[in-house]
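Removed from the display is one protein chain of the complex; every other protein chain stays in position.
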Amino acid sequence: MSFGAQLFLAVLEGTVSASVLAVTALGLSLVFGVMRVVNVAHGEFFMLGAVIAWSVAFTVGDMPLVSFLIALIVGPLVVGGIAVAVDWLILKRIDYNPEGTIVATIGLLYIIQQATLILYGPEARAVEPPFYFLIQFPWFGYSGYKLIVVGISLMLLLGTWYGLTRTRLGLYMRATQYDREIAQAFGIPVRRVYAAVFALGGGLAAIAGVLVVPIQQAHYLMGHNPLLMSFIVVIVGGLGSLRGTLLAAFVIGISDGVISVFFTPTLAKIVATLLVSLVLVVRPAGLFGEKEP
Amino acid sequence: MSLLQTHLLQTRGLSRHFGGVQAVREVDFELPAGEIRAVIGPNGAGKTTLVSMISGRIRPSAGRIRFKGADITGLRNWQRARRGIVYTFQITSVFQNLSCHDNVALALQRKRMTGLSGRVHLDADALRGEAEMALDRVGLAARLDERAANLPYGHQRLLELAMGLALAPELLIMDEPTQGLSESEILAFCDLTRRIARETTVLLIEHNMAVVMALAGRITVMNEGAILAEGTPAEIAANIDVQHAYLGT
Amino acid sequence: MTGKSDDHRKVRKVGDSAFGVSRRAAIKGAGALAGVAAAASLTGFTARAHSGSDAPIRIGFQVHRTGIGAAYGRWYERTSRAAVDYINETGGIGGHPIELVIEDDGTDPKRGAEVVEKFATQHKVDFVFGTLFSHVVIGSAPRAGELKMPYFVVSEGHHVASGKLNRYVFQPGITDVRQQVISMAPWITSNLGKKIAMIFPDFAFGHDHRDFFSAAAGSLGGEITTLLPIPPTESSFTKYFAKIPSSTEVIYHVMVGPAVLTFVKEMGEFFGNNRPELFGFIDSLEAVDIASPGLDYLEGSYFWEAMPRYADGLPTAAAAFYRDKVGVDANGASMSDSKDVATFSHMFGCWETLYVIKAAVEQSGYRSGKDKVALIETLENMKWFNEGIAHPQGGKQFVGQIHQSFGRQFISKVENKRLKVVHTTTIEDGLYEPEADYTKQAL
Partner (left out) sequence: MTGRKQDRPWRTPMIVLVLLLAAQFVLPAYHHGNLTRIMVFAVFAIGYNLAFGYAGLLSLGHAMFFAAGLYGAGMSAHFLGFSMPLAFLFGGLCGLVLALAVGLVALRTRGVSFMIVTLMFSQAIFLTILYFNEFTRGDEGFVLAQEIRQLRFGETVLSLTDPTLRYNLALGLFAASYLLGVALLRSPIGRVLVALRENESRVQMLGYNTFGYRLLALSISGALSGLSGAAYALLFAYVGATFAATQYSIYPLLWVLLGGVGTALGPLIGTGLMFYLVDFASEITSSYLIVVGVVLVLLVIVFPKGVIGTLQEKWRGLRS
């Protein structure tokens, strides 16, 4: 296959994974930025979204589009609910202490994974895409659904951005992120904002999971990579900077694809990994981060 | 004997801008050894930026700094501290979770930490003795084993000062030392500073004019990032420009 | 029997039920488990040795209940339980019942070694068996050797046969990668094509495929057009297919792990209708329904199978009996849940290994730990396991020097979303010169 075509394909692939990654990372970025909490279980929220999508598809039966739409609503709702519960039952009790949260969310990760293993099982299960059509390029065929994923992701990102900049909750969140005490002084219900943010973060991860199931499969260990990648993306983008998160997601996602054209797969991964870390060495605060305190 | 050596500290064309804002512009500043010098000026005049560049906390955008005749512009803050430029912070930043002893010991131990042996082990009792003395100079000897966090604010400032002194500085830079101190504490601080000044050159940024007038041998007035005037307290008090700068009339 | 071992049994029951068919029931019980914790911590310090002439043969079952191997582990556990139940119904081992002691290794080599230790020093079992994933086998094997604990793995890895483990480790119930690969090569090169591209995971299992198949195909006039080792951290594959030259006639693929479905799907999307021939190892689709969404285009591609998933592929009475006992229907799924597809090409190894242990114990007159030497020497002198209820997958030739069994393999074609056997190899097709001789090692 011609070099140009390879590159084109790589960019295509990069864009798809980048857009899913962006949605997942956005969730983590909000939680991280506003609550200053590292949610190690974020990947599990992603996984739950995928598993829920499968369960919905299984119960609804042979109506891919319907079950897809239902999952898009049920997934984030269920996961958001779990997130709120976690916030009230655990995070609040340890007063969002950063170190405590790491242990607590590691515990949460175990609980969610094992529960999924018991109720859902260890197999990887596929889900029918809502609409399936093959785009036949001169050099190769490509799943049309993947492009739709990109579309939906972009809409989600725009929606979130709008929510953050134009709505009251968004204002509250930015205020809380800027300074918790001051926000409280201004009568912002910080506790509820936290719960909302944690739910929103989980919900976004869940939606990403729903989107990805028809491409990958639902598996109870699938949360590991999304967690690492979105964590990386958030920091490289710059703590608390949403556009940074998004930019980083696309830079990393696409460069990963492109680099793979030039090296053998594993070597490509090594190179990509080192490049990412170098970004931070050169710009310790990330691409768009304010100088760290 | 050249002019340079008579000056402990000397800056030439020292400038710093943050983005578009010119915080300090083209400052030529000289400080002879043994003096108590006060730098005053309205808020945003660039006082803190100037001393921060001298102490090495901020890199200048342009200009040179000479200390004891040597150019130190390129040195890091810790290297300057080793050469005797000591900076005590505007907001107290003693180590809250350490005891007064450990706070001062940190300042004292560095010179002794030579060679491997010195780094892994020091005579604890000797160090303790010195720490006690250093604290005694500021009247905190009794608080030796107290956690710094438990000290009242005024005492934390004194601890901060004790740490500075423990470094046996040649130039002691104090940024608003009397801020938040009570009247009695301020008086105590004044004679302490006079005592300190016997062996150390002192550069202080101060808003409390009473303190300035009482302590300073000479005063440097800054405004909009430049030196507006310089002279004895009497001269400065009489200076029209200074009044303009302060009263904006 | 002592009171302690009594309540220990109760304790184990709770654990077992949690993995039985009714998993939902188990989670309800989860609350009660907390209480049992106390009991367990008490028994924690008491060894579980039984004594007396009616003493059961205690077999430690090292299973992947959690971690990446869980899908295999669940079926290994079902198969082993079925085998043990049937062996006990039919008089046990020389009159002694088998007692299965189960420990999860989390598919982790560190925990694996600890579990072997626990079996030997805490549970005081007679043998340990059942490990699948190679890194767990290799991580655990040294401890088994040091503790002089016969260790029967069901891993299909080449590690035992390569001679780099020790005299206490055996793989008598399942064939190893090397023989599988070399017995496939002739059929592939003569029926599918000689220009072959290989896609495999970039770790040891994949490299065994790379090395042994490249060599075998080469000697048959085949040509490897490209090698694509895929890093295990990868979750999307399309970009790699671009590296396959268009001259390629056959794509030889063997992937493992949860991402394999993606891999197979993306391969289909990428090549569309004008795809080269596909030959894959069923490892990619173990525990996966061939009729899963997105796999349609696998239609007409070929897979290696160790034991045909669909009943008509191996219509022997023994195979049918085995299938029924384990609870697998004619399509290779659980009788109770047609979505729950078995790991049919691997799990038979547990059944057969337990029968090999039975045979070895009975022939060597093994009574207790001190007879282990006799047992091992007896086993090393065995030459042949006959096809039948004990060996439903087929007869096997056992090579004592390398502690490895050799058996037949199957090649199946995907037709109407089912696997249809199109070729069966002979044991000879897979034979190779022993690379080592464990029998020379001290015991």
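Here the chain labels run A, B and C in written order, and each chain numbers its own residues starting at 1.
To be clear about the criterion, a contact is a pair of C-beta atoms (placed from the backbone, for glycine too) under 8 Å apart; a residue touches a chain by one contact, two chains touch by 3 or more.
Quick caveat: nothing in here was measured; it's all calculated off a predicted structure.
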Partners of the unshown chain among those that are drawn: A, B, C
Sole residue of C:Pro56, C:Pro232, C:Gly272 or C:Gly369 that reaches the chain not shown, by the stated touch rule: C:Pro232
Contact partner of the left-out chain, one of C:Ile98, C:Ala141, C:Val154 or C:Val254: C:Ala141
Candidate in contact with the missing chain, chosen from A:Val11, A:Ile52, A:Ala104 or A:Leu242: A:Ala104
Touching residue (missing chain; options B:Ala124, B:Ala142, B:Ala210 or B:Ala234): B:Ala124
Contact residue for the chain not shown (choose from B:Val86, B:Leu165 or B:Ala216): B:Val86
Positions on chain B contacted by the hidden chain, ascending: 55, 57, 76-79, 81-82, 86-87, 89, 93-99, 101-102, 105-107, 109-110, 112-113, 118-122, 124, 144-145, 147, 163, 167
Chain C, residues in touch with the chain not shown (by the definition above): 11-12, 14-16, 18-19, 26-27, 30, 33-34, 36-37, 40-41, 43-45, 47, 65-66, 103-104, 108-111, 113-114, 117-118, 121-122, 134-135, 138-139, 141-143, 145-146, 157, 159, 164-166, 202-205, 207, 231-233
Missing-chain contacts mapped onto chain A: 40, 90, 93-94, 97, 99-100, 102-104, 106-111, 113-115, 117-118, 224, 228, 231-232, 235-236, 239, 266-267, 269-270, 273-274, 276-277, 280-281, 284-286, 292
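In the analysis below, only the chains that are shown with their structure count from here on.
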Cα-centroid distance, chain A relative to chain B, in whole angstrom: 49
Separation of mean Cα positions, chain C and chain B [Å, integer]: 74
Where chain B touches two or more other chains at once, by residue number: none
Multi-chain contact residues (two or more partners), chain C: none
Of chain C, residues touching chain A in the complex: 18, 23-24, 26-27, 66-68, 70-71, 73-74, 202, 228-231, 233-236, 238-243, 246, 258-262, 265-266, 269-272, 287-288, 292-295, 339-341
Complex contacts: residues of chain A adjacent to chain C: 1, 5-6, 9-10, 13, 16-17, 58, 114-115, 117-119, 121-129, 134, 136, 139-143, 214-217, 219-222, 225, 257, 260-261, 264-266, 269
